[in-house]
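A single protein chain has been omitted from the complex, and every remaining protein chain is retained in its original position.
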Amino acid sequence: MLFMVQMDVIVPHDVDQAAFDDLKAIEKARAEELQRSGKWRHLWRIAGQYANVSIFDVDDAGELHDIMMSLPLFPYMKVQVTALCKHPSALAEL
Amino acid sequence: MLFMVQMDVIVPHDVDQAAFDDLKAIEKARAEELQRSGKWRHLWRIAGQYANVSIFDVDDAGELHDIMMSLPLFPYMKVQVTALCKHPSALAEL
Amino acid sequence: MLFMVQMDVIVPHDVDQAAFDDLKAIEKARAEELQRSGKWRHLWRIAGQYANVSIFDVDDAGELHDIMMSLPLFPYMKVQVTALCKHPSALAEL
Amino acid sequence: MLFMVQMDVIVPHDVDQAAFDDLKAIEKARAEELQRSGKWRHLWRIAGQYANVSIFDVDDAGELHDIMMSLPLFPYMKVQVTALCKHPSALAEL
Amino acid sequence: MLFMVQMDVIVPHDVDQAAFDDLKAIEKARAEELQRSGKWRHLWRIAGQYANVSIFDVDDAGELHDIMMSLPLFPYMKVQVTALCKHPSALAEL
Amino acid sequence: MLFMVQMDVIVPHDVDQAAFDDLKAIEKARAEELQRSGKWRHLWRIAGQYANVSIFDVDDAGELHDIMMSLPLFPYMKVQVTALCKHPSALAEL
Amino acid sequence: MLFMVQMDVIVPHDVDQAAFDDLKAIEKARAEELQRSGKWRHLWRIAGQYANVSIFDVDDAGELHDIMMSLPLFPYMKVQVTALCKHPSALAEL
Amino acid sequence: MLFMVQMDVIVPHDVDQAAFDDLKAIEKARAEELQRSGKWRHLWRIAGQYANVSIFDVDDAGELHDIMMSLPLFPYMKVQVTALCKHPSALAEL
Amino acid sequence: MLFMVQMDVIVPHDVDQAAFDDLKAIEKARAEELQRSGKWRHLWRIAGQYANVSIFDVDDAGELHDIMMSLPLFPYMKVQVTALCKHPSALAEL
Partner (left out) sequence: MLFMVQMDVIVPHDVDQAAFDDLKAIEKARAEELQRSGKWRHLWRIAGQYANVSIFDVDDAGELHDIMMSLPLFPYMKVQVTALCKHPSALAEL
């Protein structure tokens, strides 16, 4: 099942920058691992924003939730979730 | 260049249904043609809505605009455009 | 998989009332059929509004979309969809 | 009487994590107790969010308020309350 | 139980004015009857708007809903409902 | 003259709790005094929220402003003010 | 007592233009009469919009409401009302 | 003086298309005339929308208003106006 | 040229109260000076809010900006600016 997720990262101004950079490195490794597994199918940067648009291919909403909770930057994110399905005019399968 | 476009179709209640169905058939053919050309890269239905999320791969904003104007249902759409670029954690190329 | 759906019905002021009443009767029959099948698990009226909050138990977002499209009042609805999953403090299974 | 309540938990970035974990444990016990009493009838996680949708079955708005005030995480919540009643097409009693 | 209800009346520009005036007369009679019964406890005009703020004293949300549905102008209203309860600093009973 | 005022209290997470409790006690005394004087005609809790809906009966907007400024919790409030007048269908005087 | 009122005029596209022009002429005469009486103290056009910002000097909210109801274009207006009072740094009296 | 104006054109679904096309031709001629005069300094299409972003160089807000009123499509526009001035880091004069 | 400016002052909860009181005193002196100069033509308090509505009479948007930047409380303000011009039904000159 596909979900579109938009993640806006809000960095507190008084964050410990070194600790935050550590989180970002772990986040990057986790994102790459999830992409290789096929769960995180697309990952795009929104131009001019500290934000991304992503497409997840998961078994159900529970798996999506577990993935989001496993992201170390989740506590700093504003998240919007949209459930997708096949469009009648789409040539590709889901 | 990639753009995410969300299209919400609003059908007027007093629309001429036969004429509207004709437009939908032309829209479907146009969408399939644009997908085959590689310009309309992804097309997903938003579950429970008369709406879609799409990814366009175009030369620039002008080409995107021309494509949107060529859609027969455009006059019935609420459209949101978001410019995308490569995410530093993305494995795939744009 | 569970989805919460909020449906607000907007009746055009110049609607053909008899035709609309027919749609409402079909809608009611369809809603009861879907409840009996277990797909439409809960259906509550929002007090003071021509609107409902519903919980659907479906295979995936595609099935939810097909159900929504099968509702005769769908063209008159503003719809919001929220994907649900198990809460760690919930006693009941999904 | 039924109320739908959506609770979004916002954790301050500089929270004392150990103290917050204590609150979460008390919250979980309180939620389970209220579910067993029948007052907190449904509790679902919103996928991808630190948020829930709940259905409360209470005597009146005063009892709902007292319950919400008794939740240790209430000071960290954004809360929306919607009063529900029986839908004419619902098969189940309230 | 008390509910605050805000009603904004939106008159379509092409309304049949005589028929609408009839509805308004029935609405007025119904509002007065509900006030005399004690169900519609307060009714205030919002200055400069075709809108009111009202306090209803009803058994539960179901009764509130039935009252709202009985108002002939309901199809022309945008309605907001807020459940009220006793404030700890209030001198008066609910 | 009547004003409806909605007050949402936002408590900062790092507030000095003892000092805040002192403010709340003074606020309660002030609210009771204003109710006894007839200036604060109604005071209701919004169910599930740290918020109230109030009706003030004052000479003019200046007196309302002075009253609001005299509330010790004002600096922690989000305030909405609505001017009210007699509704043509209201049985009671203002 | 002073009120700031913002009025946005929305002209239906299928309006009878001659009848609407008649209303505008009556509105203009009424606005001038109210300015001469001192009730409509200021009237400014919002640049680029079919809208105005006005300051009314009235006895109370009831008089403001009666004035607004007396404007022939009121049925075509979106209206926002803000109650004003003396600012502690203002040199002029209200 | 510079103003940024965003114009979103909303075409009613039952518009007389030939009459509307006439308006568009006049609008285009008027826009070109205002550009040649230097009053309409920049005119850009918003990609994917029937909308534009414009920069006007006018004597004051009154002249801007007169220009907007002279556009034949103004009755079909949603308009936002933003007053601009010199930025301390800008190399160019206004 | 006239601008309407609405200023909402947001006081941080951990502000140094004595330093803030000093700013308020300077702000008051500056506001009075600008009123005497004729630049700050009207200044009204919004009832029940730490906010004001003001009318400025300035040469252009640049002068308005310089005035706003000269206000010591500007860093604590949410500001909305609206450009005004003569209304065709206004009796007074701008």
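Letters A, B, C, D, E, F, G, H and I mark the chains as written, and numbering starts fresh at 1 in each.
Going forward, a contact is a pair of C-beta atoms (placed from the backbone, for glycine too) under 8 Å apart; a residue touches a chain by one contact, two chains touch by 3 or more.
Keep in mind the model is a prediction, meaning the values are calculated, not measured.
**Student:** Among the options I:Leu2, I:Leu43 or I:Ala61, which residue touches the chain absent from this view?
**Tutor:** Looking across I:Leu2, I:Leu43 or I:Ala61, the contact with the absent chain belongs to I:Ala61.
**Student:** Which parts of subunit A are in contact with the chain that was left out?
**Tutor:** So the residues of subunit A touching the missing chain come out as 11, 13-14, 45-49.
**Student:** Which residues does subunit I use to touch the chain missing from this display?
**Tutor:** On the side of subunit I, residues 3, 5, 12, 14-15, 61-62, 64-65, 68, 75-76, 79, 81 touch the unshown chain.
**Student:** Considering the whole complex rather than only what is displayed, give the residues of subunit H touching the chain that is not shown.
**Tutor:** Listed in rising order, the touching residues are 2, 4, 27-28, 31-32, 35-36, 42-48, 52-53, 55, 82-92, 94.
Here, only the chains that are shown with their structure count from here on.
**Student:** When the centre of a chain is set as the mean of its C-alpha atoms, what distance in Å lies between subunit C and subunit D?
**Tutor:** Spacing between the chain centres: roughly 23 Å.
**Student:** Hey, how far is the Cα centre of subunit F from the one of subunit I, in Å?
**Tutor:** Each chain reduced to its C-alpha mean, subunit F and subunit I end up 27 Å apart.
**Student:** Of all the residues in subunit I, which ones touch at least 2 other chains?
**Tutor:** Answer for subunit I, listing residues that touch two or more other chains: 2, 45-48, 83-86, 94.
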